[in-house]
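The complex is shown incomplete by one protein chain, all other protein chains being positioned as in the whole.
Right after this comes chain A.
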Amino acid sequence: MASVFNDFKEGHKEISGPRLAASLTPVAPPEYPDRLRSFYACSNGANLHLDLRYFLFQANGPKLPKQEQNAWIEIFSAYWKAAGEILKFDEGRGSWVGVFNAWNQVSSVLGRGYTNAGIEAWTIPCLYVVGKYVRTFAIKADAELSSQDSVAFNDRFQDDISFDSEKSAKLEEAARVINKLFTICLNDRTPNIEESRKWGVYNMISLTFKTYFKLNSIGLCKSLLRALNASSADLPPLAAFPKSHIVTFEYYVGVIRFLDEDYAEAEKHLTHAWKLCHRDAVKNKELILMYLVPCHIVTTHTLPSEELLAPFPRLERLFRPLCDCIRKGDLGNFDAAMSAGEDEFVKRRIYLPLERGRDIALRNLFRKVFVVGGFEEPKDDQPPMRRTRVPVAEFAAAVRIGTHANDRTRVDIDEVECLLSNLIYKGLMKGYIARERGMVVLSKGGTAFPGTGV
């Protein structure tokens, strides 16, 4: 791993955004633990600009226009101050708030470099790195503040609401900065798309989403998406972007739609994310499935296969008991599994769609009644027909099985009729109830339970 100045120079020489961005990475790599310290030692601060000009641009440095040189010097002086705060923190004299404030400054100066000084678009990985750490440091600063708060204000009355919004004050500041960095990408008017910052759009919008998610501001995500859609005509097609950008973006859009209860749309985006996701990114694949599985249960009424969940023990534990109950039509244990997993489901915000699995469980229970009902007497040489007139009492008996009714529990026929008409209304079952005869008349020709083969 090279020094900060080396990465800066080599990045420019190779025209490599990632290499250049490495120079602005505020974390020393394990193989070079003193990297930040030796960068900080380049100046004593008295002549910071002169020192930085020397190390960045003399001694074999890149030949850049004056204005751009000055912009980089501004960026690196903000960075130098931030490095000082980080080193102070490492020595036990600093604070995350100090680090965040200094890093926040790096972000704004960097942003100005793009908008005012014409820093070229190939350098945008710098935005990714700086944006990523402004978020990281903000989260740490907020945690630090709230732990101090709880000590300092332990005995004092505190207003819940103001406390809540103060709890993430730094992250909110970070969100504004990151949003600005996203806009710097989105609003680039360079005519040649190859040289446009628009290539940073999906990466930066995902970072903004991630920040809004943490702040629980899903509404802001949607306005951001609207802004993106409004200028989508000027953007390169999504497929032209690196896969890490596409997958992360599609994941967040999928979850945003999911939280809007637009499960069909959510499924489209999550499936896209799933297919393109790197096969070794287990954690991310797990998160995609966390939302894709409930979507699939709602939209197509199908369950994940064993092969799909096998590599993810946490998902297996979360979903398998429910899926087994749905498959078997075991309503009693379905309810038990829902309440056993309730806290977790609510926390992940997947409770509502999973709850809809109860209809599928009921459908499967009633489907079993239909299947064991067998076939009508064959007429002439017609193919065998399933018995399509089924007494309501048989469905009532099935409800007794599904709910593990004991000898004292009564299953009300009215209630069973209600369950039946609900399934018919929802299109999970096709037919009608002939009440006066106590019969359900189901649709003939393999459409009684649409999509299930009978």
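Some notes on this structure:
Basically, a contact is a pair of C-beta atoms (placed from the backbone, for glycine too) under 8 Å apart; a residue touches a chain by one contact, two chains touch by 3 or more; residues count from 1.
The definition used in the following text is that contacts and distances are computed from a predicted model.
The listed options are "Trafficking protein particle complex subunit", "26S proteasome complex subunit SEM1", "Transcription initiation factor IIA subunit 2" or "Mitochondrial distribution and morphology protein 10", and the UniProt record of the chain not shown names that protein "26S proteasome complex subunit SEM1". The chain not shown here is touched by just one of A:C185, A:A396 or A:V440, and that residue is A:A396.
Only one of A:A169, A:L220, A:V371 or A:V441 touches the absent chain when the whole complex is considered: A:V371.
Of the candidate positions A:I15, A:L50, A:A230 or A:L276, contact with the hidden chain is made by A:L276.
Mapped onto chain A, contacts with the missing chain fall at residues 18, 132, 210, 213-214, 242-245, 247-248, 251-252, 274-281, 283-285, 287, 296, 300, 302-305, 307-308, 314, 317-318, 321-322, 325, 327-328, 331-333, 335-337, 340-341, 343-344, 347-348, 364, 367-369, 371-372, 393-394, 396-398, 400-401, 403-407, 409-411, 413, 452-453.
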